[in-house]
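Excluded from the complex is one protein chain; the other protein chains are retained at their positions.
So that you can tell them apart, the chains are marked A, B and C in the order they are listed, and the count of residues begins at 1 in each.
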Amino acid sequence: MSEEASVVIRPIQETDKDDWLLLWKQYQKCYNRTMKEDIPLLTFERFLDPEVKMWAAFAINTTTNKPIGMVTYLHHFTTWNLDGKIFLHDLFVQEDQRVKGVGRKLMEFVYDASDRMDVPFVYWTTDDFNHRAQLLYTKVGKKTSKVLYERGGYGIFS
Amino acid sequence: MSEEASVVIRPIQETDKDDWLLLWKQYQKCYNRTMKEDIPLLTFERFLDPEVKMWAAFAINTTTNKPIGMVTYLHHFTTWNLDGKIFLHDLFVQEDQRVKGVGRKLMEFVYDASDRMDVPFVYWTTDDFNHRAQLLYTKVGKKTSKVLYERGGYGIFS
Amino acid sequence: MSEEASVVIRPIQETDKDDWLLLWKQYQKCYNRTMKEDIPLLTFERFLDPEVKMWAAFAINTTTNKPIGMVTYLHHFTTWNLDGKIFLHDLFVQEDQRVKGVGRKLMEFVYDASDRMDVPFVYWTTDDFNHRAQLLYTKVGKKTSKVLYERGGYGIFS
Partner (left out) sequence: MSEEASVVIRPIQETDKDDWLLLWKQYQKCYNRTMKEDIPLLTFERFLDPEVKMWAAFAINTTTNKPIGMVTYLHHFTTWNLDGKIFLHDLFVQEDQRVKGVGRKLMEFVYDASDRMDVPFVYWTTDDFNHRAQLLYTKVGKKTSKVLYERGGYGIFS
C-alpha cells in the first residue's frame, strides 16, 4: 500500500527526453525489436505538439523521482460516432516494478484524460499469449470478440 | 468473370449522400444496430472534408449504375513509425451481390490508396465468429495474434 | 434439394476397407500429413471391434454408390458426468462434393448415434483458421471458450 502511494502519474514534458528514450528502449526489448532512435524522438515531439492528438504520461516513483513506467494514447475518428475514440497504444512498467498497481494507475490516467476530453471510448490490444497483461486487462476492461487482421508483407502489427 | 468486370470502385462524392445513407442502413442491420441519421450524414461530410483523414469509396454496378458496396478507411498516427497507418473501418457488400469479388475489390482499392499516400500499413478487425468475412481476409491479409480490449461500460466496440 | 436426397449416411462395414483407405488418404492431404497405411487400417478394424468404443460412417452417393465423405467418433469417460461423452474426431467430404449439406448430414448421424447410446454430449475441434468448416459448425453446434494445449515435443495435436 505504501508502495502504491509512492507512484504518481503525470504527462510527459519537455525535459523528459532522455528518460523517455531510456524507457522506450526497455519497452522495445519486450517485443524483441529495435528501431532507430529518431522514431521514439520524433514520437516524443508529437506528444508535446498541440496539433497532434497523441499523448504520453510517465509513472514516477516519488522516492527516486525517476520514471518507472509509461503509457501512450492517441485520438482518431470513427465512422460510428462523432467524437472518435482513444487508442491506448503502449503500456510499459519496468520489470522489477510490476505487480504493484502501476499499470492500473497508468490506464486509469488515460481513462481520466479521455473523460476530460469527452471521448470516453478507450481501447487497446495485446498479444493473445500475453497472459500477465491480460490479468490486469480483465479487471479494468472488457475483451471484445474482435480479431485483428493486417495487410501482409508490411511487417508485424504495431 | 463478366460479373466481376461490371463492378468499379470509386471514391464517395458530394452527390452520393442519399445512396450513402441507404447503404449505411443496410450495413447497420448486419450488426443489429441503429443510430440516428445524423451520425452517418456527418461522417459522410468528413469523407469529403480535406482536413479530416477519413475516406470512403463505393462499389458501383456499372450496369445499373448503383452502389452495391462500400468501404471506409482513416489514417492515424502510431508511436512505432512516423507515417502512421490506415485503419480499414467498414466493409459492406449487399447480401445478394456477394461471392463475386466485390469485397476483395474494395479492399484492394484501400491498399492502392494507402500506397499512393505512402502509408502502406493497413489493418482492420472483424468478429471472430464472422467466418464468411474471414474467408476473404485470409486471402488478402494476415491474422495477427492480437486481442482487442475496450473500456467497459461504454457500449460495444465499433 | 435432389442432390441432398441422393446422399445417405451409413456405418462403416467390413467390405469398406479399400474405400476407407482411399478416403483417408484424401483426408490426410487437407492436413498436409502422411502416415503409414497400417494406422488407418488398424483404426478401421477398431471401428468394427465391439470392444472398442470408436466408430465411423460413410456418406454414400446413392447414384454412384460410392463414398464421398466420412465421419469418425469415439466415446470416453469424463470426471464431470457418469455417461462420458462423444468426441467427433474426423469429418471429411470430398472437395467437389461440398456445400451440398453432406457435412451436416454426417454430423447429424453422430448426433443420432449419440442419442441412441444415451450419451448426447458431442464435441469436436477444428483449426481456428478453418473458416469454411466453422460456417457449418456455428449452425449445428456452439463454440466454447476453451483453448487447447498439448505437451510439447510430441508432434501436433491430432
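Here is the rule we use: contacts are C-beta pairs under 8 Å (C-beta built on N, C-alpha and C of every residue); 3 or more make two chains touch, one makes a residue touch a chain.
This structure is a prediction, so every number in the text was calculated from the model and none was measured.
Note that the absent chain touches A, C when the full complex is taken as a whole. Residue in contact with the omitted chain (choice from C:Gln13, C:Thr62 or C:Asn81): C:Asn81. Contact residues of subunit A toward the unshown chain are 129, 131-132, 134-135, 138, 143.
For subunit C, the residues in touch with the chain missing from this view are 35, 39-40, 42-43, 46, 52, 54, 72, 74, 76-82, 87, 89-90, 111, 114, 120-129, 134, 137, 140-152, 154-158.
Just so it is clear, only the chains that are shown with their structure count from here on.
If you sketch which chains touch which, the chains link end to end in a single open path, with no loop closing it. Overlaying the C-alpha trace of subunit A on that of subunit C calls for a turn of 180°, given as a multiple of 5.
Between subunit B and subunit C the centroid-to-centroid distance comes to 38 Å (mean Cα coordinates, whole Å).
In this assembly, the C-alpha centroid of subunit A lies 27 Å from the C-alpha centroid of subunit B. Touching of two or more other chains is recorded for no residue of subunit A.
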